[in-house]
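One chain of protein is taken out of this complex; the other chains stay put.
And then chain A:
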Amino acid sequence: MSDGMVKILNGNTFVVSDVRGDIEASPSDPTGLFSFDTRFLSKWVLTVNGDRLMSLSADDLQYYEARFFLVPGVGSVYVNATLSVIRQRSVGNGFHEEVAILNHDDAPVDLTVRIEADSDFADLFEVKDTLQKKGSYARQAGEGSLLLKYRRDTYERSTAISSSEPCSFDEDGLTFSITIGPHETWTTGLDVAIEMLGQQIGEPEQEIEGAPRSLADQVKRPIPDMARNLAGWLDEAPQLECDWETLLGTYRRSLIDLAALRFSPMTAGSHSLPAAGLPWFMTMFGRDSIFTSLQALPFTSELAATTLRELGLRQGTRIDDFRDEDPGRILHEMRYGEMTAFEERPHSPYFGTADATPLYVVLLDEYERWTGDRELVLELEYEARAALHWIDAYADLQGNGYISYRRRNAETGLENQCWKDSWDSISYRDGTLPGFPRATCELQGYAYDAKVRGARLAREVWNDPDYAAELEKQAADLKRRFNHDFWVADGEYFAIALDADGRQVDSLTSNNGHLLWSGIVDESKAKTVAAHLLGDRLFTGWGIRTLAEGESRYNPIGYHNGTIWPFDNSFIAWGLRRYGFKDEAAVVAAGILEASRYFDGRLPEAFGGYPRSMTKYPVQYPTACSPQAWSTGAPLLFLRTMLGLEPLGDHLVVDPALPTSIGRLELLDIPGRWGLIDAFGRGRVDTSRVTGPR
């Protein structure tokens, strides 16, 4: 994402412009008005008397609203401006923009105000990969609107532009010829409305039955009351009180960003789930939506409920090699753009992920533990059983009792179907890459956890003790085999994977932390695993690296080969806590939360794995998306972990282990099956002294 861009969003509709509010997209950059993975506006340039404007300031008022203060004239030469221009833009279904021009002069002024508008209707995939369009364009300038249209076969998308003040529309934009009196202000409201699929598909919260909408209806569609919605969201979240300013700021930033990242699939009514990240990933992802829902559970359970329902509705039912779909598999990614529509990309949805399916069962169980919502667990019994069945029936590609992955769509499918999904993320110590299939270790942990949790649900909710016993037997067997087959004896940690020959891919990675979280690690091995995680090769002072220093592919700014991922660390801390390493969990939490200060409370996807003593501040890794959902969720999970929040029947156990830097901490009104509970803690862990269990 280029710097200096102003981004506002509502669900999967977002606008990215420059600081003047203008959009001048090149085919390859993600500026414009986007919705449902399609660019509906690629040009939106305001001029006054033929001149571009200069930005005095640009404010993101809220995540869905921005304001631009401008004066005529370009460049650095000082302009004695007698005119100011204020653009205020809110994104809803398309966007609404108020343009105000203030005449500061004693004399009236005649102006020609023009907006140039165009759309390339690019699919986000085309923007990413710079591909050519195959359809045709049309423009219709009418009395009250300009309509931009794209058509390819039966595929149609359109953008309608209208104004509250009279203007003349031509095929390239709209022009106002106005006179503004001395010290007067002229304003107009501009609406940019989008349309996909002609009349068929309604946006969230919209009645979809009945007659096709006319263009007039379309441009009149109201923008939802975003301000009230955000205020309600913040109001319902637990209140945080503490002595540490950084944590307060980061907590608030996380709540707001999480609100911004909420996305309502068309089947979810007014409910929402977390999309993965702005701008490329404003859609449903199995893995990201599940991880973020898990992180946020102590704060809001609605995201988890919607994630479970929507992923369940789209669960795989057939064997489809192009989509890497199997019966019971949970989707990886859903897309709505042209390339998906024409089956040039497999995202309708695409199923190429090996972790989302077991994690689905993990989330369902964790959700019930927090909320006591047995109804949903009953409602999703078949989906959960199908997911558990997938683990044994479809994911065991090598017949060795482990989940492994190898894409069946060799052209547009994903090579690495685990969270470390870059091409070189899974390597031996000597840097060579294993072939496929690959059985990465954390997948086995998730499978173990899914079986254990599935057994609890079977016994306590589905009333099927035989199935519960069977799952527990499978889990115990998996754990026994795993602790033997994946244990790197000469390093005393777990290998990142088994290769196609069943040989250990033996580098030391952060995946060991996910294994603690899953519970698959033998008690006798936990201490050395924790010592590795907090040791110098993995822990930098800010957090735990993805790949240990000393491994051949280690690089402090290697995407999955040495950077620190806040999301990864949040689950590792939870894992440390699970095995009783409270102080070590606090150390990891303190490191990442201290780093958040350097990012104004918005943790990036990843930052550099340099030692803290070397850089003094965390070095940001240039990331594609910000905010990113599971980074946004990380501080929430750290709060849970540090406070030791754990549901136990109808009670919430609070067992704090807080870093001294936090001082006093209160988290008030934590929602759950107990109603609302407050948690208190005081910092007592001296994080400078903890260096891992001895």
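Observations
Convention: contacts are C-beta pairs under 8 Å (C-beta built on N, C-alpha and C of every residue); 3 or more make two chains touch, one makes a residue touch a chain; residues count from 1.
Convention: contacts and distances are computed from a predicted model.
The complex appears with one chain absent; UniProt names that chain "SCP2 domain-containing protein" among the candidates "Twin-arginine translocation signal domain-containing protein", "ABC-2 family transporter protein", "SCP2 domain-containing protein" or "ABC-type phosphate phosphonate transport system, permease component". Note on the undisplayed chain: of the listed residues A:71, A:131 or A:433, the one touching it is A:131. Checked against the full complex, the candidates A:156, A:421 or A:536 give a single residue touching the omitted chain, namely A:156. Here the missing chain is touched by one residue of A:314, A:453, A:560 or A:640, and it is A:314.
The chain not shown here is touched by just one of A:34, A:121, A:336 or A:493, and that residue is A:336. Taking the complete complex into account, A:267 is the one of A:164, A:187 or A:267 that touches the chain left out.
Residues of chain A in contact with the chain left out of this view: 125-126, 129, 131-132, 134, 153-156, 197-201, 208-209, 266-267, 313-314, 317-323, 336-337, 339-344, 348-349, 379, 382, 409, 411-412.
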